Every structure is written in structure tokens, then in C-alpha cells.
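Everything below concerns the one structure shown next.
Just one protein chain is left out here, and the rest sit where they should.
Note that the chains are named A, B, C and D in the order they appear, and that numbering of residues resets to 1 at the start of each chain.
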Amino acid sequence: MIKVRVYRKGEELTTVPVADLSEVRQDPEVLIWVDAVSPTEEELATMGEEFELHPLVLETLRTPNLRPKVEQFKDYVLMVCYTAERAPGRPHPEPREVDLVSGRNFLLSVHRGQPIDAEAIAERIRSHPELASEGGGFLLYVVLDDLVDAFFPALDAIGEHVEDLEESVFQGHAQVQEDLFLLRKKMVAVRRVAGPMRDAMVVLLRRDLGLFSDETRRYLQDIYDHLVRVVESVEDYQDLTANALDANLAVISNQVAEVARSLGAYAAIVAVLTVIAGIYGMNFHHMPELGWRYGYAWALGLMLVSGVGLWLFFKRKKWL
Amino acid sequence: MIKVRVYRKGEELTTVPVADLSEVRQDPEVLIWVDAVSPTEEELATMGEEFELHPLVLETLRTPNLRPKVEQFKDYVLMVCYTAERAPGRPHPEPREVDLVSGRNFLLSVHRGQPIDAEAIAERIRSHPELASEGGGFLLYVVLDDLVDAFFPALDAIGEHVEDLEESVFQGHAQVQEDLFLLRKKMVAVRRVAGPMRDAMVVLLRRDLGLFSDETRRYLQDIYDHLVRVVESVEDYQDLTANALDANLAVISNQVAEVARSLGAYAAIVAVLTVIAGIYGMNFHHMPELGWRYGYAWALGLMLVSGVGLWLFFKRKKWL
Amino acid sequence: MIKVRVYRKGEELTTVPVADLSEVRQDPEVLIWVDAVSPTEEELATMGEEFELHPLVLETLRTPNLRPKVEQFKDYVLMVCYTAERAPGRPHPEPREVDLVSGRNFLLSVHRGQPIDAEAIAERIRSHPELASEGGGFLLYVVLDDLVDAFFPALDAIGEHVEDLEESVFQGHAQVQEDLFLLRKKMVAVRRVAGPMRDAMVVLLRRDLGLFSDETRRYLQDIYDHLVRVVESVEDYQDLTANALDANLAVISNQVAEVARSLGAYAAIVAVLTVIAGIYGMNFHHMPELGWRYGYAWALGLMLVSGVGLWLFFKRKKWL
Amino acid sequence: MIKVRVYRKGEELTTVPVADLSEVRQDPEVLIWVDAVSPTEEELATMGEEFELHPLVLETLRTPNLRPKVEQFKDYVLMVCYTAERAPGRPHPEPREVDLVSGRNFLLSVHRGQPIDAEAIAERIRSHPELASEGGGFLLYVVLDDLVDAFFPALDAIGEHVEDLEESVFQGHAQVQEDLFLLRKKMVAVRRVAGPMRDAMVVLLRRDLGLFSDETRRYLQDIYDHLVRVVESVEDYQDLTANALDANLAVISNQVAEVARSLGAYAAIVAVLTVIAGIYGMNFHHMPELGWRYGYAWALGLMLVSGVGLWLFFKRKKWL
Partner (left out) sequence: MIKVRVYRKGEELTTVPVADLSEVRQDPEVLIWVDAVSPTEEELATMGEEFELHPLVLETLRTPNLRPKVEQFKDYVLMVCYTAERAPGRPHPEPREVDLVSGRNFLLSVHRGQPIDAEAIAERIRSHPELASEGGGFLLYVVLDDLVDAFFPALDAIGEHVEDLEESVFQGHAQVQEDLFLLRKKMVAVRRVAGPMRDAMVVLLRRDLGLFSDETRRYLQDIYDHLVRVVESVEDYQDLTANALDANLAVISNQVAEVARSLGAYAAIVAVLTVIAGIYGMNFHHMPELGWRYGYAWALGLMLVSGVGLWLFFKRKKWL
């Protein structure tokens, strides 16, 4: 599905058919935004024709799961970006790809699903009509800003999850392992897209692409700072989970040690009782205690004394 | 075995004998591709003469298992590449070396086995005759594209294997260790060739070798992007397997702890029963219980109560 | 709350209202320091107007928990810094953000809580009136010096804590784990702000911002050296705690091994006694020892000898 | 012991005394190779005089175990190299130092023991007299080529050893630890010399030392490639042994777990038998089973049934 928005001097025009765009975009005062959600092969081909896209660009728009990158073509810049999906119910949204093609007075955004909140962006342009007159570079900024900001709720969710896990680590729960494992996997997935995206932003900022005014460049620098923060946060969380994993292993190790120690100590106590019972169960003809009036009480008392004595001994050694 | 293909103005000529190539290649409108599969020493020597190759180049073509590299000579570029072997039945194909020598209007490809799908490439040239007129640089691109793309099925197989292992990790199966070990070995093997190949591509792109048009260079950039993706995927998989290995060790650790705990708890229960039996097995003359009518039942009952009591106690402590 | 200090030729003027600052700052001989503690939205807006701040600067002053960075604007430099909070009772103070805007003849400092000891700084300026005439760059130095120096007591506290933990590690206390875990978390928090701050200082020193005299630059170099030392100290402490954690795991491992060994050895001794008692508890009609005069003493003696013998044997094997 | 070889126009002259070399080397058509095996202090001094060596060079030739490096002096280049000793019987030969001083028309090689196969090199020069006329730079190449190639048999031996260890890892043999430990130590030793040697080669290639023709430089590039391969191979082997060590620890961990489990299970079975025997060993007057005709058989049967039952139970739980 393709949604075309055309602005002239800060005003939104009535919808223009895709097929007219090659003509409309000749007008330098016009700003075009084509937002394509899961476009068909045919729709892609039309966009390719209207904006004279290079075959490699179309190939890129068609292929899912590419690495974030920036590539400069004669009249436009191709950018493969990622954002965190906005899925309210899901704890750790998956990264979603968004491909952007940004020319002097147009922006194409191609994606699957709803990673871009297009309505909110359109609203933002509507409320600041003067910005729309800054051209395709500024539109690129607005969309990138929206994409990068979507990482922060995802990071916050990860951060909270990390803190929860840290707390339960010191109870040595076994399922913490599995949670930590899944969380680390998620973080690898975020770092995998955020790192190259940050590098792509550097290219966008450094190379003179003729797309950005100094003012726009300053705003892009701001997005770059956000991306650095995303990457560093993920790395911090990775450090913390590695730390938590170490701690958890140590806690489990300690617990095993303690349980083994206390079971061993109890076993020793019971074994001594068994020996006493065994001694008075021997069948020697001459065993004075057997004939005693309170021999049985003596034996039970002996057991009680040894048992309690050992128990106190182990207690003092902190084995119980 | 040497297979010579000669194109002029996009048309394939009838096969030309190797010995005529030094003459044929004087024609600037001609494009020559010599594909040598496990060439004999003699065949190599002939190629060396026909294309005036430097002794170090012949040495390279002769030696197996070199590092990927690009080296510039006066009239041509030598490139040592690797690809993943196309062996349908094998789960993790070995990397295979392919040596390429690319001149203004010729390409030599030397390899052992069938790492290059030469027929498919020839077909691709046949269907786009206009490309063949771009010269040796474009032919190099076509072959490199084929070589690098062959890594992706291998990576997908590794990825699936990693996911399978992740699932079986949390059952703590012991053989997971061995699988993970072999997988990591495979990944070291792939990274060992993909990393230097990526670096060699940078050299090919950066240095002005006079072989590539701007258009061809853009396509080579595309191959470079693919190689970066190969390297990053391997690194991601390495992270994931390291993660899985940690998790597996933790799971096994937990299992050992749990089994030790529950065996210890059962041992404690049985030991208490043994003590009770031992007490009533003592031979004191005066043990009131021994004479009771239901003394035996009392003893058995005492055992039952202590056993069940302890069992409940351990159950509540989560040791069972 | 906003506190305005204005100096002319080294003398402090009577307090100037914020709303007059746009006028006062036209006088090149004046030096203005505006220290804003948890400013309201309105106060920020006033500062923005008086000093003609860019919307992105106001956005930065408003947002908490940003990464340390330096950004150059036309007439001033924006710096996001961190310091260690001065909280006497707390063992490991949290990093606190301070945003600085430094122009040719003014400095704005914006923060929450009391990370800046403003009175001490004001005193320092009062006692060296000649320095105040160096302009905004020197004022920036004075404040940065104060902020960075606040890291050292925090580092010393961490260092002492690390040494305490190192000592208790070799007693294998289980709670060492939790302490080490929390300490590592603290250190990640400090490194997270100190590292980027050091990088921001490099930018401040390298780029010709027109704010600093050669003399001031030398003093800033000194602050940079301090920041490098902060970062390296944290890294050293991280190495030491990682080292301590390894040692602690090894110590616990050893303790478990020793306890298991000694419990196992005692179990073996008691089990042998049980067997002896069991043998003389058998009901065979013909067991010569049972009829012996001192059979009972013989059995007890046998137990004593085996027990002591095994005990000596295990002692020599260092299992006890 | 010093061996002097002098070549003129590709022909080897009769041996020239060391003391005449300062004169002989004035002839630009001459090529001198002085190979000093464990030279005495006096011999070094003579070489120093004849070739006008700087005191720091003599200091370097005298001191053993230096780091690989290249240092340029006015008329010559000093190079500290390492090679793998050729000791047929030893599995992992030690790195051996060779110091080279290479001038326009001479090469000095100083070493202890026989790390250079001087005869083979002399033979190689004899068979290619035209090369000898290339001057000292080419002679340096020939010797370096020989030194670097000597690493490969050593690497192959390490590689085979690693593969052997990998196989025995999954049997969990304890001595694998010690072998892996020694192997890692060897690899640190090789990497310690190969890494800096590679860096020294870069210096040799980059700096214009006036010693090498373009052709010779190409050959030196080849040596550099070999050194990169040496370093990468060692790093790969280090990865593999780290991998193997992890696997071995996991295997041992598993084995301990399995043995503990199966011993625990057997202990449980035997403990149940002990309880049954203990019950029928109690001395109650009224125990119906004791009077049964087949009471004894019943008890034995009960033991057999519980024992086998438990055994099957544990077998199904995979604890046995």
C-alpha cells in the first residue's frame, strides 16, 4: 500500500497519484513523501520509474533483513534503517527494517508492518509548515528522529527486565538462567542493528551529500547522539547481564555447597546414631549394659547426647 | 581441466585453444574467461605464458590454502578468494579457495573441485550480452557475486543449527557440548576466510586499479556489503553459541545441584528409618515396646510417620 | 532556583536580575555566571531568551540523563558533564549530570540537586580577581575542575571497598559475591559517564572554539589528565574485582571440595564401624566371638582400632 | 664462528678474510654475506670496524632475546628476527633469534645455534647467479624467506597436536588439561615473536630505505603475507584450544554429574535393602512374619523386588 503526501510552500496538496510524481517533482517548491507499506512488486516498479531509481536501489527495497547502511547515488541517498517495533503487548519488540530514499525534494519510505507512525509524523509537519519548506533533508530528519526514538521504550523495557533479574539472581532461581539467556539474545539483536546504524549516521553527517543545510545537520547530529546512547545502553545492559550471570552462577554454586554441607552434616549425625544402635544390637553373651535396668534409656540417652552434641558442633562450624 | 570462453561484442565465439590466447587478447573488443579446474602444472605454465603472468602469481595459483588477498601487478590484479562449497548433502560446507586473475579484457579463475557454478555464470553473461562488453572488471564482479552469495546458504544452515542447539540447551543434554564445539570450529573456519576477504575487497575498492568503471565499482560495493554481512552474521552466531554454552553449563550445574539435593534428602529419610529399625533391634533385656501387643505396628508406624514427615519437610524446602 | 553572579574587572557586582542579562552581557568587560538549580520551565525559557540559546540547547538543558558531550554553537559551547554527588553518608555516590553553556563572557550551569559547590567556586574567584578577567573560558575551567575533582573521593571509596573485599575473598564468604556484584554495577555507572566525558574534553581541547587562551588550554589539559586517571582507575578496579571474583569462586570451589572430602572420609569411618556392629549382630548359632568372655570389649576395641586407623590414614592423605 | 661469502657478478669468490672486508666492500659490484654463528666478542668488534657499525647495533647483536624490530641507520638497516628452530626430534621447536644487518651490498647475519640453513641459502644463490647481482636487499629477502618458512612446520605440528587434543577432549581425560596448558604456552611464545616481526616487516615495506628495487619489494610483500598467515594461524589455534578447554571442562563437569548421580542412585537402592533387613532384625515379641515358614524367603524377595524396582525406576529416569 502506497500513501503519497505532497506539500507546497508548507501546505498539503490533495492526494496525487503515484504515476504523476515524475512530473510533480520537477517543481522545486514541492516536497513529496511516499510511504510504502509492504509494497507489491508492481508498486516498487512504479516508484522506480517515477523517481528514476538505480536497479541496486530497487533490489535493496525488495530484499528484507539487510544491514543498516547509507549509499549515495547521483540524485538521492539510500538509507537502510531499523527501528523497534511498536507492539504494546510484547515485552521486547523485534527490530524492524525501514528503507529510506531521500532526494532534494522527496522522501521514499519502504517497510513491512507499521514501524513508522506515519500519521504522527504527518501531523508534526502540518503543525510546523515552515519546516516542510526545508526540503527532503529535513523530512529525512523527521522520519529518522521518529525511528530512533522508538528504540528508547524498548531499551527501558530491557533495563527494567535486567533490574528484575538482578534481584532474583541472589535467590539463585534456576529459571533466571533461561531469562538471562533470552535477554542477551534480544540485546545482540538490538546491537546488531543499532551499531551499523550509528556508523551509517556518521557517513550521512561527514560526507557532503548536498542534501542538508547546516541547521538540518545539527538536528541530525542530535539523532546521532541518540543512536550512540542506544548502543552504549545496550552495551551497559550486556555488561550488567554478564555480571548478573556470573553472580547467579556463584550463588547457585554457594547454594549447592551449603546444601551439600548441611546434608552431609545430618548424615554424619544419623550415622553415629546407627552405630550406637548397631552396638547394642550385637549378640555377645556378655554385654553388661544389656542387663541394666535402664540400659534402654541409657542407649537412647547416649543417642540423644551424641546427636545434639554433633548438631551443636556442626552449628558452630557453620555447616548447618 | 581448462575451459576457455571468448566473447566479442557480447557474442560468444567458438572455443579458442589456450595456446592462441596471447594473440586473441590483443583485440581490445574481446573478453576472455579462462576457468581452470584443478589445472595440471603444464596447463598453469601455458596460462602463465599466454597472459605473461609474474612467477609469484603462478606460485600463488599453484599453492592451496592461502589467505584471501588482493595484489596488483602491472597489467592485472591477483585475488585469492574463498567461497562455501555447494555440497547439497553436507550440513556445513567447507570453505573452498578460488584464485582470480583479472585484466583489462580477461579473467582467469583457478580452483579445485566445483566451487564456481561456471555454467550459471556463463548463462548470466549470455542473457545480458551488453554487460560482457564492460570488460574484465565486470566479469570479476559477476564471479565474485557468485562466490560470495554461496556463503549465505551455509550461514543459514549454521543459523538453524544454532537455534536447534539453543532449544536443546535448556534440557541440559550432554551431547550439546560436542555439537556446540564442532559448530564453533566451523564458524572459526568461515570467519578466517570471510574477514580477510572483506579486507581484500576494501583494497579492491579503494585503490585505483584502472579496472572498474564507476558503475562496476557500485556493484562491487554491493558485494562488499554482503561480505560485511557474512562476517557480522558469523560473529553474531559466535556470540549466540558462547551465550548458549554458558547457559548449558549453568543448566547442567543446576541439574547436578538438584539431583544431589534430592538424593541427599532421600538418603536422610532412609537413614532415619534405619536408626529406628536399629533401635528396636537392640538387645536390651528391658525394652517395654518389644513386649507390646502392637509394638511391631508401632515401629512401622513410627517409620511411616518420620518418613512422610521428612518427605513433606523437604518438599516444602523445595529439596525434592 | 537561579543565582546570577556578575563580575567586572575582577569585582563582583550587586546581583543583577536575570531579565537584564541580555543587556549586561553586551559589555565585554563583564563576566556572568548563572547557576540554575533545578530550574523551572519558565526560568529556562528566560535564560534561553537572554542568551539567545538554540532550541536544541534548551532541549538538552531540559532532558535528564544525557551522555557527556561537547557541541559547538555560533556564540557558545554546550557541554554535558557529570560529577560524583557529594553525599557524605553514602558509600558510593551516584553520578550527577551538570549541563554547562560557556560563551565569551558568560557561563550557564544547569543541574538538579547540589552537585556543584557553587559557594566554594565563588570564593575561589573572589580570592583571585585577576583570573575572573580571563573570561568565560576560564570560568568553565574552574567549574570543570570542581566537577572532576569530585570523582576522586568516590574513587577512593571504591578503592577501599575493593581492598576490603579482596581480604574477605580468601575466607570464601558467600556475601562477598553480592558486594562484588553491586560494586561492579557502580563502576559500570562511573565508567559510563567518565569515558565519554574524557572524549568530550578531547573535542574541547582539539577544536579551535575561540574560547580559551593558551594558558587556559594548559589548565584544561590538566583536567583532561585527571579524567584519564578517573577512567584508568575505574578500569583498574574493574580488573581487580574481576580478579577477586575469580579468586572467590576458586576459594569456594576449594572449600566445597574440602568439606565434601572430609565429610566423605568421616562417612567412611562410621560406615566401617556400622559393618563391625552389623557382623556381631548376626544371628548365627555358631559365632565363637559371641561366647568369649571379653567378646564385647573385643568388638568395641576392633571398632576403635579401625576408626582410629582410618582416621590416621585419611589424615595422612590430607582428606581430613 | 664467522663464515664470509663474497659474490661478484653472480660468481662466488674464494674466501675473503674478515679483516679485508672494509676494503672489498668499496667495490659496488660485490655482494658480501657474513654469517656469524655465536660470534665471540672479538669477532663482533671486527665486524663492527669493517662495516662501521653504530655502538647501538653492536649492543643489539650482543644481547639475546630482543623484540623483533627494524631500525634504520645511515648506510644500513638493522633487523631483529625470529625463526622456529629446526630440531627434527622436538615436537614444538623454540623460537630462535637471528639479527640481520643489511646494507647496499652486504648482509650480516648473527645468531646462536643453527637457525639459518646457510648451506641451502648459499646453494640457492649459486643456482640463480643473476639474483645475487640484485644487491644486499635481495640477499635480505632470501634469508628472511628461509627464516619465515621455518615457522610453517612448527605451526603444522601445533595444528596436529590441537586436533589430537580435540579428539581426546570428549573422553574427558584429565591429562588433556596439562597438554592444553603447555600448548597454549607454546603458542604465546610463537605469537610473541611473530606479531612484532610482522609489524617490523610493515616498517621495512613502507619506509623508503633505498635498499629494495620494486621487484624485491614485491617479494618482501610475499614474506609479509606469510607472516600474517603465521600470526593468524596461531590466533586460530588459540581460539580452538580455548574452545577445546571449555569443552573439556564441560565434559568433566558432565562426567562428575553422571557418576554422582549413578552412585547416589545405587546408594539409595542399598539403603532401602538395609532398612528392610533392619526391620526384620527388630526384637519385637510379636512380629508375625518372623514365624512364617517362608518368612526369610519373603524378606529376601521383598529386597529383590524393591532393589530391582528402584533400579528400573532410576534407569527410566536416566540416572543409571
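One rule holds for everything that comes next: a contact is a pair of C-beta atoms (placed from the backbone, for glycine too) under 8 Å apart; a residue touches a chain by one contact, two chains touch by 3 or more.
Fair warning: this is a prediction, and the values are worked out from it, not measured in the lab.
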| item | value |
| --- | --- |
| Which displayed chains the hidden chain touches across the whole complex | C, D |
| Contact with the hidden chain (one of D:Ala19, D:Ala45 or D:Val188) | D:Val188 |
| Of D:Thr83, D:Ser102, D:Thr216 or D:Thr274, the residue in touch with the unshown chain | D:Thr274 |
| Touching the absent chain when the full complex is considered, from C:Pro153, C:Gly264 or C:Gly301 | C:Gly264 |
| Contact footprint on chain C, counting only the chain that is left out | 166, 169-170, 218-219, 221-222, 225, 228-229, 232, 236, 239-240, 243-244, 246-247, 250-251, 253-254, 256-258, 260-261, 264-265, 267-268, 271-272, 274-275, 278-279, 281-288, 319 |
| Positions on chain D contacted by the hidden chain, ascending | 54, 56, 66-67, 69, 71, 174, 177-178, 180-181, 184-185, 188, 192, 196, 245, 248-249, 252-253, 255-256, 259-260, 263-264, 266-267, 270-271, 273-274, 277-278, 280-283, 287, 289-296, 299-300, 303 |
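What we mean here is this: only the chains that are shown with their structure count from here on.
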Chain connectivity with chain B absent, coordinates unchanged: A, C | D
| item | value |
| --- | --- |
| Interface residue identity across copies chain A, chain B - same or different by half | different |
| Chain of greatest Cα-centre distance to chain B | C |
| Between chain C and chain A, distance of the C-alpha-averaged centres to the nearest whole Å | 26 |
| For chain C, residues contacting two or more additional chains | 281 |
| Contact graph of the chains (line, ring, star, complete, other) | line |
| Chain-to-chain touches, reported pairwise for every pair that qualifies | A-B, A-C, B-D |
